[in-house]
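Removed: one protein chain of the complex. Kept in place: all other protein chains.
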Amino acid sequence: MNIMKKFLFFLPALGFCAAAHGQDVFKKDFTKPEATEVWEPKPKIVTPGVNGAPPSDAVVLFDGKSLGNWVMAEDGKPCQWILKDGAMTVKPGTGDIRTKQKFGDCQLHVEFRIPADAKSSPDHNNAGNSGVYLQERYEVQIFDSYHNETPLYSNGQIGSVYKQAIPMANASSKPGEWNTFDIYYTAPRFRYNGSVEQPAYITVVHNGVLTLNHFEIQGTIQYIGMPRYELHDKAPLRLQGHGSAVSFRNIWIREL
Amino acid sequence: MNIMKKFLFFLPALGFCAAAHGQDVFKKDFTKPEATEVWEPKPKIVTPGVNGAPPSDAVVLFDGKSLGNWVMAEDGKPCQWILKDGAMTVKPGTGDIRTKQKFGDCQLHVEFRIPADAKSSPDHNNAGNSGVYLQERYEVQIFDSYHNETPLYSNGQIGSVYKQAIPMANASSKPGEWNTFDIYYTAPRFRYNGSVEQPAYITVVHNGVLTLNHFEIQGTIQYIGMPRYELHDKAPLRLQGHGSAVSFRNIWIREL
Amino acid sequence: MNIMKKFLFFLPALGFCAAAHGQDVFKKDFTKPEATEVWEPKPKIVTPGVNGAPPSDAVVLFDGKSLGNWVMAEDGKPCQWILKDGAMTVKPGTGDIRTKQKFGDCQLHVEFRIPADAKSSPDHNNAGNSGVYLQERYEVQIFDSYHNETPLYSNGQIGSVYKQAIPMANASSKPGEWNTFDIYYTAPRFRYNGSVEQPAYITVVHNGVLTLNHFEIQGTIQYIGMPRYELHDKAPLRLQGHGSAVSFRNIWIREL
Partner (left out) sequence: MNIMKKFLFFLPALGFCAAAHGQDVFKKDFTKPEATEVWEPKPKIVTPGVNGAPPSDAVVLFDGKSLGNWVMAEDGKPCQWILKDGAMTVKPGTGDIRTKQKFGDCQLHVEFRIPADAKSSPDHNNAGNSGVYLQERYEVQIFDSYHNETPLYSNGQIGSVYKQAIPMANASSKPGEWNTFDIYYTAPRFRYNGSVEQPAYITVVHNGVLTLNHFEIQGTIQYIGMPRYELHDKAPLRLQGHGSAVSFRNIWIREL
């Protein structure tokens, strides 16, 4: 009988302790293929979604039928946005909404639609202005950048990390048609004294086009002034309610 | 007359030169929103693909009709894989194929299908074994990991960077059904003396599920021995022809 | 008429520039030794100091004869510390002092002496408490840690970056005898929007013993609360005047 048990605790790739002197790596026979095999852990099995459905381990945040996972961001009261035709739409004047649940590292899928009558405007308020805030702080901008004559700064266009990153492409759908954001997000890490150990990182795919690749987020979004990090734990996803009736559907998140 | 000139030298995210002392950042008035606006460059406009079609700026590598963009990897002779029913399929015994064109940083979309009769096998050869090699060197593994009783090491399962990275999830389609890989890849950079300035990085989304997030590639893939980097410039995309009749379709790439 | 011109040059990473595809590195013949030779720039010639004297390119900040390079940190008025016997000594109650000149990256040499009668004390004030602040913000702690029964936290002992870093060794001279700090410092870099592009780094050698090696400074020193970075340009060197009559001599700095 040949019982072979291999225990290999493979913990993440960064850091010092991972390869201290005296470890087994120096005793390995690298002429054998076994030397570079790792057997544990086994990747967890996830059933992919079909035709736009979420993967099996996703938390569905909005399925078109209920606003129950959302509250008003300011006061935690029930979500006042409009639920209609399988979408939820900003009700101007009500403000931002956020999830009840809190998240850290995640994969996020969001679909959104800028109103067909969005027009470029000097005050930007009617130009499809909204946004997806990871952990309530880090905004991926939604804006009518389809009408690219809009005089908006590049680091404020659709798909930007607002006032931090210029997206690599403007892959906007026409206003009135749906867009997708697929976001891969790593939350910031903090030290014992509250300082930033590792900033947050974000990858954004807009309508299937890569627009930000592992961008280092520079701190909480600011309209005026410098982005700064503040200590925080897991936090809700927030959607911005500005003056434009932007709609959302099919929102799901996978915790990583 | 009011002539206002603003010079803002925006140096990039990496490195020292970005914020040398004496730069304009120290003279800005951060109480004004303009201080953090960047107007150039404008993101280029890319028309997203509809229903799985490639974005407007993609290079289509395989559209189901021609093998013309591919040659045998070993000798550059015409591609001998099988073109049928809009797919190209490994012809066992012929070997790997590669693109004629060379690439660096890229976004890559590949669809592939493991044969329905793939079975777990001790020699792995019939178990849907193939792979996508970025720049001819860095393999994202294709394998029948749906039948997860297959006794394959975790860092050799589908979606792994072979013998380097365990994927975060196993999102395999059932053999006989199509899978997608969406890959966001940053090529390695080399110094004047040929040493590695910056390793390659890869993000892999398998069937819509994030499996590797900005993984640091450790060098050219090795079955036996240690991964090592070798100096190289832009290089072709390669697909592995092992003993299993894996099929491919809808392959496109965007240079970044 | 309002003519507004905005120029923003978005340039790539230095590292990336150095290794872009198509560069000369790919055309080199690495079988020749010349391929890895670099002839420019020539290192500048610096005449080393003999017997503790400063190197030829150092800015001498205190030579034992004059307080002329220093002012009170709070109000910029003339330095009120005591000049005697070739040393300058904290005059308790007067406060911190700083250089008139401002610095960025630097090599700094400081000699200091904790009073012979320093005693461990619960309030720490008489225990040789002082400090060297790089760029007015980042303190390398001076304290009587020779009497190591002092109940002071490890990240507040001599040679610490105060409340950020525990030194690797306590190499204190006996109170009443001179100590040296040799400090190698890289100033933080900031982005166009005022966020931290690269934190500051510090290496500290205390009495010839390495105590901090390329430590990542986490922000401005705080006695209470979290360290945070604030945007700043070159800034003076500051010495702390606490309640203890700590003396200084032979202070020089090399701009890097």
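To keep things simple, chains are lettered A, B and C as they appear, and every chain counts its residues starting from 1.
The rule we apply is simple: a contact is a pair of C-beta atoms (placed from the backbone, for glycine too) under 8 Å apart; a residue touches a chain by one contact, two chains touch by 3 or more.
Note that the structure is a prediction, hence the values are computed from the model and not measured.
Novice: Touching the left-out chain: which of B:42, B:174, B:191 or B:249?
Specialist: B:191
Novice: Looking at C:80, C:170 or C:220, which makes contact with the chain not pictured?
Specialist: C:170
Novice: Using the document's contact rule, name the residues of chain C that touch the chain not shown here.
Specialist: That gives, for chain C, the contact residues 30-33, 35-49, 55, 57, 107, 145, 148, 153-157, 159, 163, 166-173, 182, 184, 186, 201, 203, 205-211, 213-214, 222-226, 254, 256.
Novice: Using the touch rule from the top, list residues of chain B that touch the missing partner.
Specialist: Looking at chain B, the ones touching the missing chain are residues 163-164, 191, 193-196, 218-219, 225-229, 231.
Novice: What residue numbers in chain A mark contact with the hidden partner chain?
Specialist: 1-26, 28, 30, 35-36, 38, 104, 187, 189-194, 197-198, 231-234
Quick note on the criterion: only the chains that are shown with their structure count from here on.
Novice: Can we say the copies chain B and chain C touch using the same residue numbers, with more than half in common, or are the two sides different?
Specialist: same
Novice: Just by CA atoms, which chain is the most central one?
Specialist: Of the chains present, the most centrally placed is A.
Novice: Measuring centre to centre with CA averages, how many angstrom lie between chain A and chain C?
Specialist: Measuring from centre to centre gives 39 Å for this pair.
Novice: Suppose each chain is reduced to the average of its Cα coordinates; what separation in Å results between chain B and chain C?
Specialist: 44
Novice: Would you please write down the residue numbers of chain B that are in contact with two or more other chains?
Specialist: Residues 13, 30, 35-36, 38-41 of chain B each touch two or more of the other chains.
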